[in-house]
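Each remark here refers to the structure printed beneath this line.
Note that one protein chain is taken out, while the other chains of the complex remain in position.
Now for chain A:
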Amino acid sequence: MANVAKKVSWSGRDLDDEDDDDEEEEGRAGEATPLLNGTGPGAGGARQFTPSSFLRIGQLSNVDLNEDVHELETELPRQYPNEIPHNEKLLSLKYESLDYDNSENQLFLEEERRINHAAFRTVEIKRWVICAMIGILTGLVACFIDIVVENLAGLKYRVVKDNIDKFTEKGGLSFSLLLWATLNASVVMVGSVIVAFIEPVAAGSGIPQIKCYLNGVKIPHVVRLKTLVIKVCGVILSVVGGLAVGKEGPMIHSGAVIAAGISQGRSTSLKRDFKIFEYFRRDTEKRDFVSAGAAAGVSAAFGAPVGGVLFSLEEGASFWNQFLTWRIFFASMISTFTLNSVLSVYHGNAWDLSSPGLINFGRFDSEKMGYTIQEIPIFIFMGVVGGILGALFNALNYWLTMFRIRYIHRPCLQVIEAMLVAAVTAAVGFVMIYCSRDCQPIQGSTVAYPLQLFCADGEYNSMATAFFNTPEKSVVNLFHDPPGSYNPMTLGMFTLMYFFLACWTYGLTVSAGVFIPSLLIGAAWGRLFGISLSYLTKGSIWADPGKYALMGAAAQLGGIVRMTLSLTVIMMEATGNVTYGFPIMLVLMTAKIVGDYFVEGLYDMHIQLQSVPFLHWEAPVTSHSLTAREVMSTPVTCLRRIERVGTVVDILSDTSSNHNGFPVVESNPDATQVAGLRGLILRSQLIVLLKHKVGDPRGGSCWAGWVVSGTAVPLGTGPRMSQPAWPGSLLQEASLPRVFKLFRALGLRHLVVVDNRNEVVGMVTRKDLARYRLGKEGLEELSLAQT
């Protein structure tokens, strides 16, 4: 819609100056009001002025008209300072709602009626085709990432290993350290530069962003092709750069972008429109496909198709139906199958289909990996530990992120920070390896890059398997290396160091996920736990520390991200062992309960820190005392059913009130008739109208053919774009939970509040509802801020 807006320039001004697709129309309906309840700036002489002067007059009259309102809010402006440092109790104006609710106007209905039964069947088939394509492309992107990371990381580790081997004999290991740190830092620099300077929204794992998108918040640029490219390159570079990150989280974002791109059949980044799938170019359909894409991403990342579906269900389930579930499952399956077959061809054993996901936990079905009922309390205890450690991780990351938002906001600083983290990661790894005296025989082990250092010939440094490797491989090593491969000291130091490194790394301006680092931390302390358990009890039943590593990994991940259902299934599918479902579920439950007692999950925390107006499932529990009257924004810019072009143009071009939806009210209220609500019209619709129907907007000449229609206007007299019988209106006495429920269930963007006489008194939008949040001391109100 905005592409249209861009070119339109009525009355000598750009409708939206430099905003593009996603950034137009910032703001909420009803902030400033040139027109109050239809009693606009006099139907008379104002129209004869040129638009610019008219605008001024409009603003002047605006002040006059709103005096009564200003009296009511005299207290408010003095309460807050105008500028405050960033904190978590803000809502950013940058974010908007998506139009999930189809605007059911005459044109829409006519369009839908024209599609007959057979055509609807074609649409249905197209949906399936799109889902298949989403699956295939997501799988291919995952393959690409995997193969490139494997090769580049292999190259890097070989170079460093050769260097270390050389200098171990001659002396001068500090050069190896410098080489390692420089390699890491330079690779990460490239990865960070592309993210910081080209597409900042590609930073991080992308899961919070997708969560917001599925919640109904439009995050600028989040599903662009450019974002996908930057994301994929960024992930590769940050994993190769040796940061404590994983490539699994970003797969979810990648899948979502692929889905959005395919389903719309066009790309804003390429400026290409392929003229296909035009039926799906609406937010509802796009959202459904994006949830399919997210599911396909999870499925490719972990080889967990069901987990992917449940992830979409858990994160975006506000709008759901069975057919959609089935389609999403299809996309997930296709995705994991594609990845599997391509990777198996790449690894040389075609049709073997042994690598269903980017990370394989390996097989957990040998006999010693089984668990007994006595171990379940132990697992629950591990869940508690995971919850506490996860909460600690989140709390530390919270402070760090706050500091970053406040002080490290310039792109060059962000790049430098990422480079420093990469160098320090290498340095810490090197020092740990250097100090470790834990040597293991090289024979029979599956170490990819055995590093001898000070060990005897034919042995390798056991700390190096954990640090001198990509994190995915380290996780699998921790799960499956035979008992005795690590000594407890090594594991303890590794856990400690990696915990802080991972916490420090998350939130950098690189694209990277937190799944694998969490799993790695958890696996390390879980294994340590298992070893000490078998040491304490001297029991042979509990001999294998691998399963404790798995439970520790689950506990730690659950403690950090606080996902429940989907995570259980993902872990279950990734291990390929259904009997582990029960202990994993218990562990995740415990971790979530314990963690929630302290702080909330990492993703929710980051959503809050980004000031996103995120709507939770329910209104805050103590909010029954608030009514719609207190929640709404009050003077609303309304349009009359028959409105002059000049007025419309001026409303649209007023930068201070770039609202997106305008209630349409009765045209000529007089003493007997009030300006009752008739419908709602969107900015995009108005723009289209202006583009196609306008006579001569310049000079504000009266144009009688211009009708913003409500219900009662005879068809054919004008464009029939506004939505009659608007469901989103309710009386001002309704309570906040009621408003919330209506808003959330219908996926609304605007909710018009009327009084007893059906007169518009206010408008509720997403930001009005998201303001109220249940904090530590009860109900809190967030402030709006320009970011």
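By our rule, a residue touches a chain if its C-beta (ideal position, glycine included) is under 8 Å from a C-beta of that chain, and two chains touch if they have at least 3 such contacts; residues count from 1.
By our rule, contacts and distances are computed from a predicted model.
Missing chain, UniProt name from the options "Osteoclastosis associated transmembrane protein 1", "Chromosome disjunction protein 3", "Nitrogen permease regulator" or "Trafficking protein particle complex subunit": "Osteoclastosis associated transmembrane protein 1". Note that of A:L98, A:L137, A:V160 or A:A181, the residue touching the chain absent from this view is A:A181. Contact with the omitted chain, checked across A:I276, A:A395, A:V424 or A:L746, is made by A:V424.
Considering A:G135, A:G191, A:P635 or A:G679, the position touching the chain not shown turns out to be A:P635 (whole complex). Checked against the hidden chain, the listed residues A:R272, A:R406, A:K691 or A:R757 yield one contact partner: A:R406. Where chain A meets the omitted chain, the residues involved are 30-33, 69, 72-73, 75-77, 80-86, 90, 93, 168-174, 177-178, 181, 348-349, 403, 405-410, 413, 416-417, 420-421, 423-424, 426-428, 430-431, 434, 441, 443-444, 453-454, 456-458, 622, 625-626, 629-635, 762, 768, 771, 777-781, 783-787.
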